[in-house]
Each structure stands twice: as C-alpha cells, then as structure tokens.
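A protein chain is absent from this complex, but the other protein chains hold their places.
The chains carry the letters A, B and C, assigned in the order they are written, with residues numbered from 1 in each.
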Amino acid sequence: MDTAHADDVKKTVRTYIFVFVALMGLTVITVAISYLHLSVTAAVTVALIVATVKASLVAMYFMHLVSERKAIYWTLALTAFFFILLMFLPIFTDQNSTRLFH
Amino acid sequence: MNIPYTSTARPDTGLYNAKLGIWLFLASEVMLFGALFSTYILLRVNAVSWPHGYEILNVPLATLNTVVLISSSVTMVMAWASLMMKKFDKYKMYMGLTILLALVFLVVKYFEYSAKFEHHLYPSTNTFLAIYFTVTALHGLHIIGGVIVNAYLWGPGSKMWKTDPQRFTNRVEVAGLYWHFVDLVWIFLFPVLYLL
Amino acid sequence: MHDLLGLPIDASSHGHTIDEMIVIIHWLMLVLFVGWGGFFTYSLIRFRRAKSPKADYVGVKSHTSSYIEVAVALFEGVLLVGFAIPVWSNVWLSYPDENDALVVHVVAEQFAWNIHYPGKDGVFGRRDISLVTSDNPLGLDRDDPDAKDDITTINNMHIPVGKPILVYLTSKDVIHSFALPLLRVKQDAIPGQAIPIAFTATMTLDEIRDQLKKKYSLADGHLPENLSTLVASTDYNAGDGTPILAKGELLNEDAIAKLREAGISSIEASQDTPVEIACAQLCGLGHYRMRGTLVLNTPEQFEAWLEDEAAYLE
Partner (left out) sequence: MADETSKHNSQKQAEGVGVGTHAHVHHEEHHHEVSFIRKYVFSTDHKVIGIQYGITSLLFLFFGFTLMMVMRWQLAYPGEPIPWIGLLLGADRAPDGIMLPEFYNQLGAMHGTIMVFLGVVPLAVGAFGNYVMPLQIGAIDMAFPKLNMMSYWVYFMGGVTMLVSFFLPGGAANSGWTSYAPLAVIATTGQTVWLIGMIFLITSSLLGSVNFIVTIIQLRTHGLTFMRLPFFVWAQFVTSFLLLLAFPPLEAAGILQLMDRVAGTSFFMPSGLVVSGIALPYTGGGSPLLWQHLFWFLAHPEVYVLILPAMGIVAEIIANNTRKPLWGYKSMVYAAIFLGFMSFVVWAHHMFMTGMGTTISAFFQTTTMIISIPSIIILTAFFLSLWGGSIRFTTPMLFALAFLPMFGIGGLTGLPLGLAPPDIHLHDTYYVIGHFHYVVAPGTLMALFAGIYYWYPKVTGRMMNDMLGKLHFWGSFIFLNGVFMPMFIQGLAGVSRRLYDGGEQYAHAQSVLQWNEVMSVSAWLLGLAQIPFIINFFLSAKNGKKVGDNPWDATTLDMAATTSPPLAHGNFERVPEVHRPPYEYSVPGAERDFIPQHERTA
C-alpha cells in the first residue's frame, strides 16, 4: 500500500472504523454465546468460526492483505499448508496402543 | 553505497525489503503458535477431564483485554494512516495511544496472573493451567516486544520522519503488521482458553 | 545376500518377511550403486582433461536417465505396495486371539525388564505404583486374588516355541525399546501406554545354540576370551568315559584343564544366552547394560518352568 495516495487513505480510514465496530460486535457475540453453555462440539465450532472471521478482518484490512503482492500470498499459502499439517499432528500421535494399565 | 529498496518498492515484486521480511517472520510465528495450538488440541483430546476455561479464568477481565487489544490495533493502523496523510502530530497521538493500550493490557494481565497465584493455581497445577500460562506468557512477551518497538518509533526513532519520511512510514507499517499479528493471536487465544 | 549382509539367525515366524525385504532393497541399492558408480568412474576416466581437452557444451542428449529414474520410482512403489505396507499391517500388526496366545506384560524401567505372567488363572493381578518397592518393582498387589498366582521375573523371559506370544509393553519411567534382534522384534516402551506386540518363536534355545556353535582352540594361551559366557555344544568325556562337560554346561577353567589333560585340543561351544532382550532406546546412564535374556523352550519345558515358578511362589 506504499503507493497509495492520501485520498485513498482517507477512504480506508472509514473502513478501519467499520472493521473496528465489527470486531467489537463479534467479541460481544462470542462472549455471550459462551454463557449459553452449548455442547462442546457446538461451542468449539461457533467460537472458532467467530475467531476466524475476526482474524480474517484483522488480516484483510488492518494488515491490508486484500491488496497485497504475489510474493506475500505465496509465502502465506505455503505457511498455511504447513500450519494445517501441524494441526494434524495430534492425529499422528494417535498410537496403536491400548490403555491397559490404568 | 546503500542497500536498495529500503524505502521504495522493487518494481517486479512490488515490495520493499522490510515488508517481505516481516511477513516471513510472521510466517514463522504462525508455525510457533501453531505448534502450541496443536499441543493444546492434543492434550485436551487425550485428557481424562478438562475444565472449562470460564470456571477457572476471569472472563470479564479477558473480554476487557480483548477490547483493549483490538482498539490498539485500530490506533496502530490509524498511526500509519496519519503518516500516509503526512500528519505527524496525529501519528504521535495514535502511536502514543497504541502504547498506552498495550500497557493497559499488560497491567490487566498482571492482575490476572497474581489472582491465580494467590489461589495457588500454578502452571504445575494441571495441564490446562500449564498451557494457559505458557501460551499467554509467550503472547505477553510478544506484547512487550511490540511495546519496545513502538516506543522507539514514537520517541527517538521518529526523527527519521525528517530525513526519510517514506522509510519511516514503512517502519511504522512493518511494526503495525507485527502488532496486528499479536492481536490476531489473541483473537484465537481468548475463546480457546477462556470460553471453551 | 542374507549371509553377505550378516543378518543374525532368524528365530521367529515373521522374521523372514523382514529379512526378505532387507535383502531385496540391498539388491536394489547394489545395482544402483554399481550402475551409477560404473558410469561415474568411466566418465571420470574418459573425460579427464588430458583425454578430453575441450568440453562439449551440450553433453548427454539421451533420455535414458529419465527412464531409469522412473524405473527406480516404480520399483520403490512395488516394494511399498507389494511388501512394506502389507507386511506392516498383516504381519507385524496382526494380533492373535488372546485365548490362543500366551499373554505377557513387559514393564521396562531404568535399567531392567520386568516380565509379568498371569499365572494359572490367566488373569493379571492388579498393579499399583504406590506399592512399588525394591522387592516388588512392578507394584503387584499380592492381596488381589488375581495376583496370587502371578509369576514375575526380572530380565529373564521364558516363552514356548510355536505358540503366539502377545506382549503388552509399557514403561515405568522413560522410553525404552524392547528389541529382540534374533526374533526381528522391536517396539518402543512408552510410559503411559501399553502397546501390544505379537510374535511366534520358531527355534528353541538349544537349536539356536547348535546353529551358533563355534570351534575354540584349547592350546596353551588360547583360552576363549569370553570363557564364562560359553556353553559346550556336545558332551565331552575323558578317555575313560567319565563326563567332563555335558552339552549345555558352562565352560570353566577347571573343566578346561581336565579337557586338556584328556588330550582334547579344541572344543565346540556357543554363547550361553544368545537370545537377548536389548534396549534400543537411550534411557539413561545404564542404557548399555539393560540386557535381558530370552529363554525359548519347547512347550513342555515351558510348562515345567511355569510349574517350578508356581511352586516357588507357594
């Protein structure tokens, strides 16, 4: 965004404020939902969806990923791939064992 | 001789050096927190019993901290936008606010921690607290690092605005990218540790 | 190739599948190494500067190398799909029914193997870490009715030949690895987990000793180095027929002196306990001496041993 002009910046400032409001709203929602004591699966799903939306907003607008360069998308795509792999790690630790001696 | 592309972008990549650098650094941070997150999942799935975060931790305080951190992200991005609009005074104000909010976050965290210790809840008490303390402490260290960088850019580092405004703006943008990332991590930590 | 590679005796029913794979891969490796190495040496000689003062800008034009690469990849694919994956799932991870097998618990600790048999009732007694003492390293609760007839040993595992053995393996402290080199068995013992492994022995201790027997000279100054760990492979009698050393008996200086007197100048002997439990995972300063022995018996011998142990319990 280093090529952006001051006028564009003014427009984006409005976006920032909008995003800020959205983030606050989502924070309230996620806290509120937690008081409903949903089942574990439902709670996890909702919480993670809300968190992902919030994180995307931050990444897209504050970190201006919406208008970033190819090199950075490639880096992030690679990282995302390995990140997902890392999330599978708990499955890999699932061993061929019984818990016989408890 | 000067190193090229410290303030202007290289035409074919469209990036200046530090921006690519910080994104690469953030990529490694993703893997760092990813590994901890993965640890959390593993431990939780395998645990015989796992407490709900809200039974042990202070949700209102953490909500406050979430609000504080998100606000600091906004002030950070505003600081950068002010520089883009060549308004140095506004930059000073927004950057100052960012630092202040970060300090508020740390103070709140301090109260959270000491409340836990008072109730004899330590990292060694159980696996939930172990992961809670480890991850939030690491995140706290990231906040402290950010505060130091931001304080430098607010104070002595801001002299560069006079000599090389473009490069200074870049620096603020890069610091901002880091700061938003720290915020982003918290956005995940908060529900995962406190609400689930 | 098997002998060339120096693989040890294989005394288990699944071992040959592993050995076959090792042999096949080493053939592949040999062919590749010799092929590539031949090309390499030839190129070095033919294209040395003295012989080839001007280099050719283009070099190799044929696509043979790609075909070879594809062939190697295919061969690896065959190894994988045809051998490795099926052997792993159908042989290594195939478990006998508990009723048909001898079930044994093995609990590793720094630096010993605790072996736990369920005894006559076939039920394992309760173990509890709070009961662990130096006399009771397993923490076996002898007050538990199931535990009354349980047999435990340290570093000495007896199993019958021909019957599937189902071991549940765990550890009390750090990670160890339960390795039976002569049975092609290896499995890490991980605290907090009980990991099943199954195998069937095919050779008794005596048969293995027979296969491993070697000639040792008894000439002066020629005593076998590890004398005290050798057993005689046949009966040795003095000229008048009085027995000096029976088959399976440990060598000792005394017997050797007598053998020499009787004019016997060399002797056939083998390792006393060639079948071992090795620890294959670094587990602390005593890792190197965490050695157990495995006694492979005929089913009758094994039953007899069980009887003995049971009697000893009472």
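Here is the rule we go by: a residue touches a chain if its C-beta (ideal position, glycine included) is under 8 Å from a C-beta of that chain, and two chains touch if they have at least 3 such contacts.
Computed from a prediction, not measured in an experiment: that's the story for all the values here.
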(request) Counting contacts across the entire complex, name the shown chains the missing chain touches. (result) A, B, C
(request) Tell me which residue among B:85, B:103, B:130 or B:151 touches the hidden chain in the full complex. (result) B:130
(message) With the missing chain put back, one of C:123, C:175, C:223 or C:310 would touch it. Which one?
(response) C:175
(message) Which parts of chain C face the unshown chain closely enough to count as touching?
(response) 5-8, 17-19, 21-22, 25-26, 28-29, 32-33, 36-37, 39-40, 43-44, 47-49, 52-60, 65, 68-69, 72-73, 76-77, 79-80, 83-85, 87-89, 91-93, 109-110, 129-130, 132-134, 137, 139, 172-175, 177, 179, 181-182, 184-188, 190-193, 195, 226, 229, 271-274, 276, 278-289, 291
(message) To test your reading of the contact rule: which positions on chain A touch the chain that is missing from view?
(response) 71, 78-79, 82, 85-86, 89, 91-97
(message) On chain B, where is the contact patch with the chain that was removed from view?
(response) 1, 3-5, 10, 13, 15-18, 20-21, 24-25, 27-36, 39, 42-43, 46-48, 122-127, 130-131, 133-134, 138
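The working rule: only the chains that are shown with their structure count from here on.
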(request) Take the average of all CA coordinates in chain A, do the same for chain C, and state the distance between these two points in whole angstrom. (result) 51
(message) Measuring centre to centre with CA averages, how many angstrom lie between chain A and chain B?
(response) 14
(message) Taking the touch rule as given, give the residues of chain A at its contact with chain B in the complex, in rising order.
(response) 1-4, 6, 9-10, 12-13, 16-17, 19-20, 23-24, 27, 30-31, 33-34, 40, 43-44, 47-48, 50-51, 54-55, 58-59, 61-63, 69-72, 75-76, 78-79, 82-83, 86-87, 89-90, 93
(message) Please output the residues of chain B touching chain A within their complex, sorted ascending.
(response) 8-9, 13-16, 19-20, 23-24, 27, 30-31, 34-35, 37-38, 41-42, 45, 54, 59, 63, 66-67, 70-71, 73-74, 76-78, 81, 84-86, 166, 169-170, 173, 176-177, 180-181, 183-184, 187-188, 190-192, 194-196
